[in-house]
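Following: one structure in structure tokens, then a few remarks.
The complex is shown incomplete by one protein chain, all other protein chains being positioned as in the whole.
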Amino acid sequence: MKVIRFIIKGLTHRYLAFIFRLYIAGIFIYASMYKINYTAEFAETIASYQIVPYWGVNILAVVLPWTELICGILLVAGIRVRSATAILCSLLFIFTLGIFINLLRDSPINCGCFHTIGETISWRTVVRDIIWLIMSIHIFFYDKAFHLEQKFSFTLKEI
Amino acid sequence: MRKAEPKNNIKRKMPTQHAIDRRSFHFKALWDTRRELIAHEDQGKIIDIYLLTAIGTLGITSGFVCWIDKEAHNNHVTSRGLEPGDIKTIEENIPKIIQLYFPESLPQNRPPPMEARLMTYEDLADPSLFPHQTRILIQWSINNQYLGLTGFGEKILAKTYDDEDLELLRSLTYNLMFAMHHALSTTIIRQLRLNLQQKNKDIEDALKQTERNKSDLDRRLFHLKSFYDIFHELSGLKDTNRIMETFLLLIMGTFSVGQSYIMLLDQEEKTARMTCRGIENEKHGKLSQDQIDNLIRHCLEYAKVNNLAPMNARRLTDRNFWDNTFRPLEIKIELLFVINESCLGLIGLGNKITLQSFSEEELELLMTLVYNFMVFLENTRSFETIQRLNVDLEKRNIELNKTIENLTASKHKVEVLERAKVRVKSAIQKEMEKTRRMSVKDFLLILSVSLLLGLVFNFSNPGGITLIPQNWFRKTPAQIDVHWAKLKHDAGTALFVDARPVEFFRQSHIKGAVNLPLALFDFVYMMNFGDLDTQREIIVYGRNISSRYDEEVLFKLVFRGHENVKVLPGGLTAWKENGYPLES
Partner (left out) sequence: MVRATSSLFMKVLIFSLLLTLSCEKESRLAGKYATVNDMTQRTAVVNLELMANGQGAWSIEEDNVSFKWETRGEEIWLHTKSGGVIVGTINGDILTVNLPVVGVHRFNKVKK
């Protein structure tokens, strides 16, 4: 029991959440960079998933990388972590779902997660995305450490 | 009356020349006596003349007159030719004589007023009372008060007294009585006159006194007036210097003095205030601090030695007072007044303009005025102290008010800051709560910022993409039915182009179709379709929900000059559904 409690405590520790936060934030910022740079390629990737209607592909390709970037930055900075995490969670969920659907469809497409080419979708991708999703959820619930906002408010309280 | 008597005597004794001569002699003596007596008023003199005349005229050896003033008990004896012992006997026997010859109880024994009763020695009731040589006794009275008894001794020439002698004696005695009466009357009148004169004098004195009283009253009135003036003038003043000056002028006016000064010495402040009139200023204007200190010390010592209590004054009459001390001014009258233990002063008055000396009353008045002056001075000093304190208080009040204002301002500021703090705190708390919560606002914010940044970046980026599908603005491309396409496929007249990405092409495509992926259109076209006949019929297929690859590729082909390009709307799905040949 003690061990389990210790494990639970360790698993729900806020520093763990903080590490996850940095990790997820880093992933999304990194991912967004390429997508922002090569919007057309990202639009192609979205199109290849065959989920978004054709009239929404381009606009999504324009907006989505920036959302990823902003959320990543917010996560790093510790500002509105919950909202940002929620957005990232939903993105991850959609990505996972998309990959999942395309795996079922047996579409021979690239993940496009980071780059346009190089990584064909597989069940590994799904698992990876699910792990990331769990991490995000962990952040959502347990993240408390090193928030810029709290830092400010603590300083103000001290004042 | 008096004349008638001698005439009668003359008529009765007229016979002889000798008698006539004698009688004329008697008359002459009587006349002379009478003249002489009338001229005198002094009773002693009158009696003397009477005695001398009687003795001289009749040649009598001795005689005496016993003069009795019953009421005044003033009896005296005048005598001629008697031994001192005899005189003494008479004087000693006067009470008895009175009792015997002028008894109160027996009026008939007394001669009536202005009557003379002659008695011979033989007739006498008690001859021992008189000298032995007495032969004739005349009892007389002027009134009830003044009585007389005259006695005569033996005659020188004759043994007895004859009638004429007796007549002469009687006449003489009458004359004496008249003269005495006259003298008495005259004395009374004189007395009355004297009294009158005295009374007059008294009245004059009284008048003079009244006069004096009046002037005294005037003076007192004047003093009172000056007193009132001082009171009136000083009561309105609240300034020590003004009070001193005003008082100085008033006492100068009151006493008509040409020079005066007042000096107020303050031990605490170590100052000497001086006011003067009629004195050269240079002399006293600059007192050195040492002189002031000296003066103050000296005056205080003097006051202590002389038990001069506060609010008291004394005239400095001690000539040694100024011996060892600087004297501010040489002046006639000087007063030292003490207001309290630390404050005292000197008042000096010079000579009067009239050069009269000061009377006691004036000095008294001066003292009274000085006492008043001291009261005013004390009040004024108190008032000044109070005023100074008031000024201090006011200053402090102002400071206090300022402090209060500052405090209020600070308080206000603090309140504002406090409110701001509370507001900021609550805002932060709200924000913190927001941090813990996720909110739709945050989502909208993040998404709209993303949209904005994305759009801006896309428009500014040369590699940007169009956001609106281009086929919305193009004519619907030529289409070909799947069956018709199959026919063409079978005939081999048309070139089937797969517009999908290469991975999809590799997975599955219409048999014989060539891949011309939209993403690599330019490269692949350049490399593989460069020498393709533009008239060749091309059927483009490949579309899904997300992309119209076929239409895009068709458009690019048309743009490259191909005229016979058609789209297979059903795409690979329709082809597959119809069971037409595929390859992978």
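Order of writing sets the chain letters: A and B. Residues in each chain are counted from 1.
The rule we apply is simple: a residue touches a chain if its C-beta (ideal position, glycine included) is under 8 Å from a C-beta of that chain, and two chains touch if they have at least 3 such contacts.
Everything numeric in this text was worked out from a predicted model, so none of it was measured.
**Student:** Thinking of the complex as a whole, which visible chains are touched by the chain that is not shown?
**Tutor:** Within the full complex, the chain left out of view touches A, B.
**Student:** Which of these touches the unseen chain: A:Val76, A:Leu91 or A:Ile139?
**Tutor:** Counting the whole complex, the residue in contact with the absent chain is A:Val76.
**Student:** Have a look at B:Gly463, B:Gly512 or B:Pro581 and name the one touching the chain we're not showing.
**Tutor:** Among B:Gly463, B:Gly512 or B:Pro581, only B:Gly463 touches the chain that is not shown.
**Student:** Given the contact definition stated above, which residue among A:Gly10, A:Gly26 or A:Pro53 touches the chain not shown here?
**Tutor:** Here the residue in touch with the unshown chain is A:Gly26.
**Student:** Which positions on subunit A touch the chain that was left off?
**Tutor:** 18, 21-22, 25-26, 29-30, 33, 38, 40-44, 73, 76-78, 115-117, 145-148, 151
**Student:** Quickly run down the residues of subunit B that touch the omitted chain.
**Tutor:** Interface residues of subunit B facing the absent chain: 463, 465, 502, 505, 514-524, 526-528, 530.
Note that in this section only the chains that are shown with their structure count from here on.
**Student:** Can you check how far apart subunit A and subunit B are, centre to centre, with Cα atoms defining each centre and the answer in Å?
**Tutor:** 98
**Student:** Show me the residue ranges of subunit B that touch subunit A in the complex, using the header's touch definition.
**Tutor:** It is residues 424-425, 428-429, 431-432, 434-439, 442-443, 446-447, 449-451, 453-455, 457-458, 461, 463-469, 472, 501, 503-504, 506-507, 519, 544-548 of subunit B that touch subunit A.
**Student:** Sort out for me which residues of subunit A touch subunit B in the complex.
**Tutor:** For this pair, the touching residues of subunit A are 36-41, 43-44, 46-55, 57-59, 61-67, 69-71, 74, 79-87, 106-110, 147, 149-150, 152-153, 156-157.
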